[in-house]
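One protein chain omitted, others in place.
In order of appearance the chains are A and B, and numbering begins at 1 in each one.
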Amino acid sequence: MSKIEMKGLSVYYGNGTVHALKDVNMKIEANKITALIGPSGCGKTTFLRALNRMNELIRVRTEGEVLIDGIDIYSKKVDVIQLRKKVGMVFQQPNPFPMSIYDNVAYGPRIHGVRNRELDGIVEESLKKAALWDEVKDRLEENAFGFSGGQQQRLCIARALAVNPEIILFDEPCSSLDPISTARIEELLSKLKREYTIVIVTHNMQQAARISDFTAFFLMGELIECGKTPQIFERPRDKRTEDYITGRFG
Amino acid sequence: MEVGRAEKIIEKVFFISALSSILIVFFIIAFILKESIPALALGWNFFLGMRWYPPHSQFGIFPIVVSTFVVGIGALAIAASIGIPASIYLAEFSPGWLRNIIKPCVEMLVGIPSIVLGFFGLMVLVVFIRNSFGGYGECILAGWMILAIMTLPHVVSISEDSIRAVPKGYKEASLALGATHLQTTIRVILPNARSGILASLILGMGNAIGETMAVLMVIGNPNIPWIPSSVLEPVRVLTSTIVIEIGYAVWGSMHQHALFALGVVLFIIVAILNVITTAVIRKGVAGIG
Partner (left out) sequence: MNIKEKIVKGGLFVSALISVVVLLIVIGYIVVNGIGVISLDFLLKSPYRFEYGGVFPQIIGSLFLVALCLLFAVPLGVASAIYLAEYAPDNVITSCIRLFVECLAGIPSIVIGLFGLVFLVYYLGFGVSMLSGGLALGFMILPWTVRASEEAIKAVPRSYREASLALGASKWQTIRSVVLKSAYPGIITGILLGIGKAIGETAVVLLTAGSGLESFLPRSILDPVASLPVYVYMLATQGQTSAAYSRAFGASILLITMFLVMSISALFLRNRYIKRMSGGRW
């Protein structure tokens, strides 16, 4: 059963002058990693941000439906706060708050009303899941800015995990990291998919091929092709997908 | 949806707070205007009247207004002739370490409370003028000097900012043509920074005209003001007249209304100067863009 389903999703920017996503129909499977690829400006980040309504922070118009567990998240009944709790997000560049490691992870649970005595457990568990615990367990009170970029990014993952989401969106999470940190994040993603549904935007096709189960290729706001990753990379159905994957443009 | 409602209420609270500035300005205008209407109703006798002598119910403010502009413009001329070269030096020629000394000093100059600067002026400048040129010493010249000190920092910092805002490409293009640094500064950089420099001068003028305590203490404030014919004569300006007489004006009398009307005139002059400044800055920005 698919976790997320898009029906005729369109997104417009700038008073409707920019048509950033055009009539996208797509399904995303639970407990799998789905990679979104395509040249920059193709709409993949807009697509990702449509899944937790982060597009609403700027002026956009969204049409169509996005069903998560069968419920349209753009319907009036859906509380955007509950939605974002359920759909976590990790950004392109690590963006820890200027607080301690502990407070960063505890931030989400706190705003959702978790009591103080339960926090220690949540923080530890989240940091463990994000494979950061061993490195920071003695430095929980230190400011997050004192850590490396890779550690900061895993901290941001732990912060997202701490609110107990079901889906996690990754927007090019490795683009500012060194190769070793990247490898650790990739390894982490493969572990996380046992519990979470993961959607990741990546500009690196090797990365998409390595870690994802499904791949979707976007071009100029259109979903060109979507399927199992080996199929997309070895036997693409569309000429444009093939051109992109073989590096003829992009 | 409880959270949503709380959020809406919080936003309303902030919105209402933000409206407070509008409210305060409206109240200021309304109350000052209301208090001054009887005096403003005197019409030309008020605006163009040559004699201000409250005991005889004479409330002509023309000499006071003229003196205000004389003091303001003179102070600005001094501040400009020191401040503009200083800003050119700071923006273009000064080594970094020297700028790090001069700049904080300029900023500190803004911070000396005007009453303290006025007291300094009274004890030092006035005495100096009295001893060198004769007369009382409390005069236009002393007012110019004190106000120039107060205006200087504004002129320097805004001019410097606008000189620094000139695109580097202009400068490099000129230097690449074999112009010296000084030639480049005078022929390329200054013309492009002129709207910012002009804005700093107009703003400085507004500050000088609105300034109260410092100028009050050094200009003498004769009982019956007249239009001055020499820089060594004492004068009265709008602000000093208000402060000196407000304590003696019977509440509800024409004298009190006239003093509030001086406040209205001052408000309007400063507002016009501020509007011109904004327009000059806008035009400058449009010119660069």
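Heads up, the rule we're going with is that a residue touches a chain if its C-beta (ideal position, glycine included) is under 8 Å from a C-beta of that chain, and two chains touch if they have at least 3 such contacts.
Quick caveat: nothing in here was measured; it's all calculated off a predicted structure.
From the options A:4, A:36, A:101 or A:160, the residue with contact to the chain not on display is A:160. For the chain missing from the display, the contacting residue among B:82, B:231 or B:254 is B:82, taking the whole complex into account.
Interface residues of chain B facing the missing partner chain: 3, 6-7, 10-11, 13-15, 17-22, 24-25, 27-28, 31-32, 35, 82-86, 88-90, 93-94, 101-102, 105-109, 111-120, 122-124, 149, 152-153, 156, 180, 182, 206, 209-213, 217, 239, 242-243, 246, 251, 259-260, 263, 266-267, 270-271, 274, 278. Considering the complete assembly, chain A touches the hidden chain via residues 52, 54, 57, 81-86, 88-89, 91, 93-99, 107-108, 110-112, 143, 145, 149, 152, 156, 159-160, 163, 176.
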